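For reference, the structure discussed in these notes is given below.
All protein chains but one are shown in place.
Per-chain residue numbering starts at 1, and chain names A, B and C are given in the order in which the chains are listed.
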C-alpha cells in the first residue's frame, strides 16, 4: 500500500507516505485506559466495535496516517477546513506550478440542483456539455500561458524575454484559477480521519472531494485498519441519527399506534425536510402516516 | 446571569464570567457562509435547527462562553480531557489551597455496579454509608492538617514553627487528595461546549461531573442561546443513533416483517448489549422479536 | 471600533464584529492561576509585561476577537493555515461571488527577488507595470464574464439564456482565479492572534497578507488591549532571538574579546545567512569581526 498512487479525478492521486499503528494499536490504547476492565472483551474486533459504538474516540487517535495528495485548488480549499491535521502544501511563492488543471468528466457536468441549494442536478449532456468542456480547457490553457508570461522564466532557470523583468512568483500565481492542481502532505490521526470521511464520503459532499474521501476509505483505511473500517461502516456511514421527535414517531409506529404517530408528526415540530429524511431512512414510503390521511 | 454562582455539589459552583454572541450570532455566521442561499429559511429558529440537524457546526463556534468553575480535582481531571478549550487553573505551585473537599451526599454513596464496569450500583445506605462518610471526612481533614504542617506558613505569611523550614508549595501539594477542590477559568466555543455537554450530561457520565454539565446546560445554555438549546435537546440529547444493523431490524419491523427482523437480528452481528440498547431506545420491550421465539 | 470597516488593499477590509475581554481579563485570569502569588505585582501593566516576557500564554487566551474580513483568495489560502481559529467563509457552492478582484498598486508590482527565494525584488515600474496591470484587469474581467456565462443566472434569479441549463455553482466557481475576493467571519483568541500577527506582520510575509496583519495590529489590537499591544511590540515584534552560537559571539564581544568572537564565529557553525542576520540585528556593521580579518 505504501507509495502506490491511487488515481483520483483526471490528474490527482492519493498516496500513502507513512502510517503508524493499526487495529492492534487501537486495542492496546483502549486496554491502557480501561485496564483490567477490558479483559472480558475477548476479541479485538469486538472491542473496536464497542469503542466505535460508544464513541470512545481517543484510542482511534493513536493511529496516524500520512498521505501525499494531488488535488484541484477548489477541493483543497474545502479540505483544509478540517483543522486537526498537519499539512505541508506545495508553495507557489517558492516554486512554479505545473500546467495541470481539472476538467470534469462529461457525466459530472451538471446544472444547479433545483431541490438542493448546494448541489448539482441533471447532467448537461450533448452539445452543451461539449461546449462547456471546450471552454474550460481553453480558459485553463490561456490562464497558464499568461502565468508563464508573467513569470518570464525558462525551465532551465533563464529568462524568456530579456526585455521584461517578469513578475514575482507570489504575484504571478494570482492569475491561476481554482481548477489548477496543487499538492500536499497531509497527516492526521485515525479518529479525525474518520470524522473527515464521514463528512466528505457523504452523498451531500461535492463530487470532486467525495472521490478523494472514497478512495481513502476504500483503498487505504479498509486495508490499513480492517476492523475499524468495518465498525465505521456499520456504526457511522451505514447508521442514522434519529431526533427526539423522530424517535417518538418510530416508537408509536412500532407499537402499532398509527394515529398517535400521525398526531406526533403533526405536533412534533418535525420540519418537512426532516420528515422526508426519516421516511427515506426507515423505508416508510407507502407506509407514511401522512399518506393515510 | 453574569457573575451569579450556580452551586454544584457541596462546595462547587459554576459562574458565567463573560460570553460573546447569542442565537443571532449563529444565524449571522451561517448567512455569511451560505449567503443568499439561506434567505429562504425565513426564521432564525428554523435555520438553527437546520444547522444542528445537518451538523453544520462552524456557525456554533462563533459563540464563546467563559466560566469560573470550582470543582473537585478528580472531576477536573476528567473535564480537562476536552482539549478544545482555554483554561487558567488556580496553581498550587504559587498559592495555597483552601480547606475544601468533596464529601458525597449519602444518596450518592454506592457500590460498584455489577452490570456496568465503570459505574455505581445500589446506594450503600444505613450504617455503612454513615461509616464511609465519617472516614472520608476524617481522612480529608487529616490530609489538610498535614498539608498545613508541611507548608509551615501562617495565614499572615509568617512561619508556624520557627524550628522547621517547611516544604515548598509545589511539593506540599502532593499530599492533597483528589477530593479537594480546585478552580479555574474555562473558556470554550458553543459547538465544543455542546459536544462536552452531550458526553458529560449523559447518563453514562460520572454523577459528579454530570451535575456540572446539567447546571451549565439548564442554567446557562438555556438562557444564553435558547434556540440552540432547544435544537440541541431535540437533535442530540433526545435523539439516538441507529447502526446499520439496527436500521435493518427497524425497517423490517415497521414493514411488518417480524420473521425477517428476527433473522436479521440473529445474523446481523448486533452485539447483545447493542440489542438491549436498541430495545430500550425504541420501547420494544414486550415486543422484542427474540421474546416471540 | 465595532462594525467600522478598516479598508485594506483595493477592495478588502477588516471589521470588528465582536470581542470578549480586554487587558483586565488577562490580569483577572492570571490572578486566578497564580492566586495570592500575583499580589505583589502591583500594576496590571507590569503583570501583562511579565506574562508576555515569560511566555505565560494562557491568560491571553481569555480574550477573543471576531472579525469580518474581505480578502483575495490567495491571501485566504495563506491565512487559513493558522488552524486555531473559527471560520465561516462565504460559500461559492451556495452563493454567487461578486465581480471583485485584486489588482495590485503599481508600487507593489515587482519581479522575483534574487536574494530571497520567496519574495519580490525591485518594482517593475513604467511601461512594463502598466502592461501587467492592464493584463491582470483584462484577465479578471474575462474570467468573471465566463463565470456568469457558466452560471447562466440573472440577478433576479431568472435564467440568462433559456437555451442552456447552466453549470452548478460548485462547478462554475472553478474558473475563478485566486485574485478574486472572498470573505469570512474569523474568530480567534488573543494569544493565537498575536502569534498570527508575529508571523504575518513580519517583513518576510507577503505584502498582501502583511497589510491585513498590520491593520489588525494597529487599528484593532492597539485600541482593544493597549497594555498587551505594548508588551507584544516590546517583547515579540521588536525583540530578537539569539541562537546559542550567536550568544557566544555577543558575550565575547561584550567582554572585549574580539579574537575569541572571531574564532567562535568561524567554529560555531553559524550559517552565513545567520551571521548576516546577527550583524544586522546588533548593528555590528562596521564592527563585524570578519571585516577585521
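The working rule: contacts are C-beta pairs under 8 Å (C-beta built on N, C-alpha and C of every residue); 3 or more make two chains touch, one makes a residue touch a chain.
Note that this is a predicted model, so its numbers are computed, not measured.
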* Could you tell me which of A:14, A:29, A:47 or A:225 touches the chain that is not displayed? => A:29
* To do: Kindly state which of the options A:96, A:133, A:233 or A:255 is in contact with the chain not pictured.
  => A:96
* Of the listed residues A:78, A:183, A:215 or A:281, which contacts the missing chain in the full complex? -> A:183
* **Where the unshown chain meets subunit C, residue by residue** => 34, 37, 40, 46, 49-50, 53-55, 58, 81, 117-118, 199, 204, 233-235, 237-247, 250-251, 253-255, 269, 271, 273-274, 281-284, 287
* Given the full complex, what residues of subunit A touch the hidden partner chain? -> 17-21, 25, 28-30, 32-38, 58-59, 61-62, 64, 66, 68, 86-91, 94-96, 183-185, 187, 189
* Asked: In the full complex, which residues of subunit B touch the absent chain?
  -> 72-74, 77, 80-81, 83-84, 87, 91, 93-94, 102, 104, 108-113, 117-122, 124, 128, 132, 135-136, 139, 143, 146, 150-151, 153, 164-171, 173-179, 206
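To be clear about the criterion, only the chains that are shown with their structure count from here on.
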* To do: Taking CA centroids for every chain, report which one is farthest away from subunit B.
  => C
* Structure fact -> Rounded to the nearest Å, the gap separating the Cα centres of subunit A and subunit C is 29
* For subunit A, jot down the residues that touch at least 2 other chains. => 81, 117-118
